[in-house]
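One protein chain is absent from this view; the other protein chains keep their places.
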Amino acid sequence: MRESGSTTVRAMTWARRRRAFSRVWRELRHDRPGFIGLLLLSGFGLFALSAPLIADRSSLLAASGRNNPDLAAPSSKFLLGTDEIGRDVLAQLVWGSRVSLFIGLLATVVAVVIGSLVGLAAGYAKGKISAVLLAIDDFFLVVPFLPLAIVLAVILGRSPTTLAIVIGFTSWAGSARLIRAQVLTLSERAYVERARALGAGSWHVIVRHVLPGVAPLIIANATLIVPTAILTESTLSFLGFGDRLSPSWGKLLDGAQSSGSITINAWWYFLPPGLCIIGIVLAFTLLGRALERIFDPRLKGR
Amino acid sequence: MSRRALGFIATGALGFGLLAAGLATNASAQDKLVFSVGVTQDIDSLNVTVGYLVIDFEIWNLTLPSLTDRSAEDFSTLPSMAESWTASDDGLTWRYKLREGLKWSDGEPMTADDVVYTITRAVADGWINHRSDLANITATAIDSRTVQVVSAVPDPKLPYLGSYILPKHVYEKISTEEMPNYLADDNVSGGPFQIVERKEGEFVRLARNPNWHGKKPTIDEVVFRMYETAEAQFNALKAGDLDAIDDVPVKLFASVAAGEVENIIGLAGNQGSFSELAINSGCAKGIGDGHVALKDRKVRQAINWAIDRQLLVDKILSGFGVPAVSLIPSANPAFDMKISADEAYSYDPAKANALLDEAGWKDSNNDGVRDKDGVELKLRYYDRSTAGATATTPFLTGWLKDVGIATDVKTFDEDSLIAEQSKSEFDLYTWGWTPYVDPDNMLSYFTTSQVPTDPDVGGYNDANWCNDEFDALYLKQNSELDPTKRAELIQQMHEIFFDEAPYAVLYKYDNLQAFRSDRWQNFTRQPSDVGPVLFSQSSPVYRDLEPVGTRGGSSGTNTMIIVIVALVVAGGVLVALANRRKEDPDDRQ
Amino acid sequence: MARDPLLVCDDVHVAYPPRRRGGKPARAVDGIDLEISKGEIVALVGESGCGKTTFARAILGLQEVSAGSIVFDGKSFPATADDRKSFHRRAQIVFQDPTASLNPRHSVYEIVAEGLRIHGLSDNEHEVVTRALERCGLHPADRYLSKYPHELSGGQRQRVVIAGAMVLEPKLLVADEPVSSLDASVRGEILGLLQTLAREQEMAVLVVTHDLGLAWNIADRIAVMYLGRIVEIGATEELLARPKHPYTQALLSVVLEHLGMVQQILVGEMPDPTAIPSGCRFHQRCPLLQSGEAKKLGIDSRCTAEDPVLRSDNDGSSVACHATESPTRVAC
Amino acid sequence: MTTPVLQVSDLHVTYHAHSGAVPAVRGVDIEISRGETLGLAGESGCGKSTLAMALLRLVPPTTQITGSILLAGKDILTMKPGELRAVRWVQASVVFQGAQHVLNPVRSIGRQIDEATETHGRTRAGGVAELLELVGLGARRANDYPHELSGGQKQRALIAMALACDPMLIIADEPTTALDVMIQAQILQLLDEIKRERGLSMLFITHDLSVLSQIADRVAIMYAGRVIEVGAGKDLLRDSKHPYSKALAASFPIIGENTSRRHPQGLAGDPPSPIDLPSGCPFHPRCAVAVDQCRSIDIELRSVGNATNRRVACVHFGVRDG
Partner (left out) sequence: MSRRYLLKKVIGALLTLSGVVVFNFFLFRIIDRDPLAKYRGRSKLTLEQRETMIRRMGLEGSKWDQFVVYVKSVFRLDFGRSFDSTQPVLGEITARLPATLFLVGVSTLLTICIGLYIGTKAGWRRGSRFDRTSTSAAMVLYSTPEFFFGMLLLAFVAGRTGWFPTGGLRSVGANYGFVGNLLDRIHHLVLPVLTLTLGYLGSYALIMRTSMIETLGEDYLVTARAKGLRDSEVMSRHAVPNALLPSVSLIAISCGFVIGGAITTETVFSYPGLGLATANAIRNNDLPMLQALFLFASAAVILFNLVADFVYALLDPRVRRAE
């Protein structure tokens, strides 16, 4: 009896998740900007995955352009031409997409984890803890983000991982505030009150009511942090604080700029990474905004 | 349309108006003949006791006098402050006779006192830029126009004495303690130009010094303008904002050299500047904590064999330079090492591997990195954050990895890197030198006496390398007055340096400079035909430059057109916005 | 008079801390005495802002009591977490808005079973849930188990809320405006359900409402609240037939036009609980004072100076008004 | 007879939501004569508010409105935007439910009231002050902002605003909902006084039948987008004919009446959703006296007995429409 009960519950939970997912999917499919974002994103995802098929990793090595002309225009051999030391731009672009995405996503994970924890705690806890967390959040909200990220990058080093952590560490404040606000509204909800009246402890309330309630918001918010993280990465790399040995898109722009490619119109060197940054940021932004529209509790009720 | 919307439009129109007005100022109403030079390096310090960048030297060359000058053609010694000189028989004592009526730019007389004061204080306080020239020298004033210089040892450099002479009446007020912080903003000049305006990080403007004793330059003013990127600087040259630029990115220079850019010529000058990978050789008399493996000559040689210098020249210099294997001690190529191509270091990873194996560094744990007695061959590799300085790093680290040497790359600002070097706490680091004309300086840097022994004092021996034989040879050439014999001694020093390999000298690079050929002519190179125009040893070009025809003119008309276009656009936008109101559907029922 | 008092509230106060430094606390509940017996339905009637919801939440421990005591089932209010948990098994609350009370992400089954899970009563969960739903008028329960709140009508949602409370078989149910957000035609059904449950389970119900009609529908006793205090309490028929407190009278008059009562529309609005008037808290709006009646009775000065206490009358009702304390009827 | 102030015939209002067309109002005829108050009652979703908003075409632009709405003889539905704007607030104004954000939170009460007169060039001699005094707020409230007023005061301000251009018809859309009984009584009293003093006509929309007994001359009850019963106020509330009206009336108990004591009454089932209306009479699934016919025929309003103004839409009542 009991087992059958819990099986049904589990089945029901899964059915609900499936349904929730298919609802989101359905709504997303009908949300044109969001769907375009998703398509763009899948395109970039495939692009990043296909890196080994397009170019060998060794073509990223400095010496790999040994026998190639420098800054050669696109040709059948080099679809996007070569850079100033004769390396295939396409190879760097495709492997760079991995670096940019990796940094963007890892930074987002860091930001979302910190942001969610702080947001949840600040929203749920009362009194001094909440005040202290809020003050910290306020602080990170006003501290100028780029200088702080640069300084931290200088301190912690330049590997993609540390860069991602730095970016994540400096960009959680907004989501913490957002999540806190949502937690506050959620804990005012009558069903949370009801759970408390049923004798529920904080743990139950957080796990059963608050977390599932903020999860969609966290997802939507995360989708919107990725593009800022990618932009930050490209800015840091462009300013020369990126990892020199990882060909991220920002690094490519830095290379293009310092080698004078813009002036001699080697468009194949600076336009592709620039457009890729715009494209991926646009993709995540479109998707994130669509998810926000879909998940937004204010719009849901109407 | 509501008042608010009008407010928006008004603000927009104001913006447009300002932009248009801004455009109108491009017209230059300059009647002075100004030569604008773009540089990507900001001035380090105009204080001759602390500055060390080439831009600092360029400005000192223009503002500070010296007893003798160098010819533009072949660096031969020319009179400057001194109109003549005589030597004692032993060649140790020299008397310089100063020109008559020398004056500083502020009108104070320039006398033997100034010379003696400068030399004496420079020796006493150990000023870096005077140190090597004056190491063994004492000076006394015989009268106000005669200076007697005594060298403790025979000095092949004399009678050339190019040390900058400072105005005593200014510098005697500055204590030794205050000296490092002195801004050198006195603007008292004894050279052809004097500083008239300086905005840090922006520009330095120099005007002709009326009290200059030499040839009167044609140009009225020289402006050095700082740019953050070489690209922006190049664009400024193209746009006509600048007349000359240094440090043209190689690819841009290639296009200029190919004649693809109108009105601009490129001159690739060589004065022996080279880049190297310094290897901490762990001199027993020095301090520091270099990797144990690097104390082994074979390992250092292996590093030299692992590097493809020709590829660096092709890719990083686009061919504007040549591979190098030993020190370039002088701007004069006559002092370069003489070595046959098959003996010189070349790209031979097999040889590098063999040498490393021989030295006992083998990859016993198969992690791709060689090791010995439990120590991994993993080296701290430091480079500079200076723009462009890091280009070689991916190449070098890649090649080192190929032969089983791991690297841990860290980037420093130049000051911090020098601090690390002063402590000799590094394994490998990249740096570059631009040698003087006389090889003595460059050679002196690798004597034991220049090995850092106190981090606060440091030393030029940045490979932390010492060799008694080299030291002995150095002292010999230092007092060898016969040029042929001296050249032989230097060649012997080269051989030791080559074999000991404290450096992996990478290449000798050209200074890539570009000029407005439609505006200027007479680009004096030093030395003639091969040397650079800007940032040369004694900067003669500024005295020789001549304008081509008349300047300016075209930008004015351009600007007028733009002003009109901008006004029309602004007007159009206003009208369109105003009309919009009528098109608005009245209500949204 | 109460047989087996299940809940005894003695001089309960709830004060919200001042919004800003130097401000006054809001005395939302300002000294309430109330007893509720097993199986009894008591209606707590008052206008919004009178503190009735705060009081209801205080009974359930959802709001901290600043003074006074609440004794439930012979025990004073639990201090430890375990005690509180077991207390919550026996006292439940139903909120005004069923839509808000249901987590939109949980199915009906999960909602109803939530209480059981919190208290670790997972034996026969499915059966208990089904029974609770059916008892609350949702049958066959199977049809509703896997539905989500948005798939239900307002009335059904409120039934689910009640079922969620009933699975724990509470002894006391506090219903805070249980039907005010529902359509009129659905209201009766829900009230009927509450009445039936109270009767069948011997469950005490405290209905918090602003609606005297609702009280007439189901309550055994009515307590009228004004500005944090009960001003009159008594058996439903008695109180509604012969209201004694001028506030109760006015309240009744505005809903009972057709019984021929003259409308006594009070002027102004109820004051803020941060600024409770001195003397009788109702005196500023009291028709007795305004019409001069109080002066005739000679109590006008007491009305403005002395806070009247709730005095039991011999008919079982209690009133807090100086005008009802005739010298011949001193409280026993 | 003079022309009615408002005459609505065969009004259909269909708005478009994501889920498709929603027929919120399906063929409504109502009429209000001068000085008369018509009470329009019904539960949530019955279309009463849509009807009210449609009267001045205050519905979203995509909404489809057919039929005719004659306001003082002129059809609102055929007016050009300019004409419509000139009619709004001058001939008919709206008293919204004050609890919601119907007042702009960042503009003072005075300016919001002024705005109406200014727009229509009808500056009043007494200005805003007079209006505010009239509704019992006091002239100095003009400088206050909505958040500084209580619910009852906001409602008074809205009434003052509605009176600003001296309209002949006031559409009161749930003006007392969410107010406490005592305040509700105050507002009703105020509306009643104003209406009498100025001879205004009023359409009073509410879900609370008991309110209508105080203020309405006639009452129309709506169910699923239709009017299902019309009649004089008190008659209709005491003696409803339509089974739905009956049940609705019964769910507002009369205190002191023993039938409702310990016996709350209501209707099983829920009001139908306008997107998914049952066939025939939309009430039949909840109706205790439904017959087969009810499932197929959606019956029109018909007169009952000899009372000319009593009309019911139910097969059990009325024979012929005269």
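Some observations on this one:
Note that the chains are named A, B, C and D in the order they appear, and that numbering of residues resets to 1 at the start of each chain.
We take it that contacts are C-beta pairs under 8 Å (C-beta built on N, C-alpha and C of every residue); 3 or more make two chains touch, one makes a residue touch a chain.
What you are looking at is a predicted structure, and each value in this text was computed from that prediction instead of being measured.
Considering the complete complex, the chain that is not shown touches A, B, D.
Of B:323, B:458 or B:532, it is B:458 that touches the chain left out of the display. Checked against the full complex, the candidates B:87, B:153 or B:183 give a single residue touching the omitted chain, namely B:183. Which of D:86, D:139, D:178 or D:232 touches the hidden chain is settled by the complete complex: it is D:86. For the chain left out of this panel, the touching residue among B:135, B:236 or B:369 is B:236.
Contact residues of subunit B toward the unshown chain are 1-5, 8, 11-12, 15, 18-19, 21-26, 28-30, 32, 34, 36, 42, 45, 49-50, 52, 125-128, 177, 179-181, 183, 197, 199-203, 205, 221, 223, 225-229, 231-233, 235-236, 238-241, 385, 412-416, 418-419, 421-422, 452, 455-460, 555, 558-559, 562, 584-588.
Within the entire complex, the positions of subunit A that touch the omitted partner chain are 33, 135, 138-139, 141-148, 150-151, 154-155, 174, 227, 231, 234-235, 238-241, 250, 253, 257, 262-263, 265, 270, 274, 277-279, 281-282, 285-286, 302. Along subunit D, the points of touch with the absent chain fall at residues 53, 56, 58, 85-90, 93-94, 96, 100-108, 112, 115-116, 119-120, 145, 147-148, 161.
Rule of thumb we're sticking to: only the chains that are shown with their structure count from here on.
The central chain of the assembly on a C-alpha centroid basis is A. On the side of subunit A, the complex with subunit C involves touching residues 1-2, 4-5, 8-9, 12, 15-16, 20, 189-191, 193-201, 204, 208-209, 212-213. Contact residues of subunit B toward subunit A in the complex are 229-231, 234-235, 238, 249-252, 255, 260, 308, 311, 315-316, 318, 385, 387-388, 390, 393-395, 397-399, 409, 411.
By the touch criterion given at the top, residues 47-48, 153-156, 183-192, 195, 210, 212-214, 216-218, 236-237, 240-241, 250-252, 254-259, 263, 265-267, 269 of subunit C touch subunit D in their complex.
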